[in-house]
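One protein chain omitted, others in place.
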Amino acid sequence: MKITENRDIGILKKAMDVASLRQKVMANNIANVNTAGYKAQKVSFEEAMRSAAGSQGPVALEKTDKGHIGNGGSIESVRPKIVRDESVSQKLDGNNVDIESEMVDMAANQLLYNALAQQVSNKISVLRYAIHEGER
Amino acid sequence: MKMFDTLAISASGLTAERLRMDTIASNVANANTTRTEEGGPYRRKVAVFREKLESEMGRAGNRSAGVEAVGIQEDMSPFKKIYDPSHPDADEDGYVELPNVNLLNEMVDMIAATRAYEANVTVINSSKGMYAKALEIGK
Partner (left out) sequence: MKIGSISNEIVTPLEKTGGSGKTESFSETLKKQLGEVNELQLAAEKASEELALGEAENIHEVMIQTEEAKLALELTVQVRNKVLEAYQDIMKMQI
């Protein structure tokens, strides 16, 4: 019973990794808001994750042996990707960073990260409660 | 520290915008300077930025790591010519060459730099909040 293999905490941690990367990418976009010719970047992850997680739904095939073949990618193999937004810029210097939408996305991202951290804490306390049979 | 890379990125943004402000301040202060060391009127200066890459910081990978100033370049657009024979630096025809600084443009640039600076500060606060929350996991 490895707690890392606990699916819930595993997904939460993965989401936190992505939110952390997203914060970094947005910080970079905002730092480069006045750099001529700079094209904004963003992180693509949710689509890939949904297809990997969805394929492990109610009809997931269990792998109890190395030779078994599952149905769909595993959650661990999904990685976030940094993608460049090549859209044409509105500004004269070729920079296409939309600072207002970056700021709004960043506020949402911070809230998401905090919520995920809270969820991980909750899951851990539930496990702790079960281990100590409610005595502590 | 790799952990706080996000903060370093925003810090680079602050440094860059501060440099830009310094350049703008210099332009505004010298808007009427007709004599410089090289002779001739003051030339408008522009701070040029570019994206900083991780590889330049001695790290593997070539992801973005913020912004850095390439240098301060001079704006080569022509000087303003004003007819003012009483000016000590007027030439034989009575024309004076004044710096190619347009105060309105400088004001607009100043506002852009200030806004960008403030935005980077907001990002730093946001990142700090995230780190603080992560430290509370398991409490």
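Per-chain residue numbering starts at 1, and chain names A and B are given in the order in which the chains are listed.
The rule we apply is simple: a residue touches a chain if its C-beta (ideal position, glycine included) is under 8 Å from a C-beta of that chain, and two chains touch if they have at least 3 such contacts.
This is a predicted model, so every value here is computed, not measured.
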item: Identified contact with the non-displayed chain, of A:9, A:82 or A:103; value: A:9
item: Touch with the omitted chain, as defined above, among A:83, A:108 or A:131; value: A:131
item: Contact footprint on subunit A, counting only the chain that is left out; value: 1-4, 9, 13, 16-17, 20, 64-65, 117, 120, 124, 127-128, 131-132
item: Where the unshown chain meets subunit B, residue by residue; value: 1-3, 131, 134-135, 137-138
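The rule is simple: only the chains that are shown with their structure count from here on.
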item: Separation of subunit A from subunit B, taking each centre as the mean of its C-alpha atoms, in whole Å; value: 34
item: Subunit B residues touching subunit A - in the complex, by the definition given at the top; value: 5-6, 9-10, 12-13, 16-17, 20, 48-51, 63-67, 112-113, 115-116, 119-120, 122-123, 126-127, 129-130, 133-134, 136-139
item: Subunit B-facing residues of subunit A, complex; value: 16, 19-20, 23-28, 30-36, 38, 41, 82, 99, 103, 106-107, 109-110, 113-114, 117-118, 120-121, 124
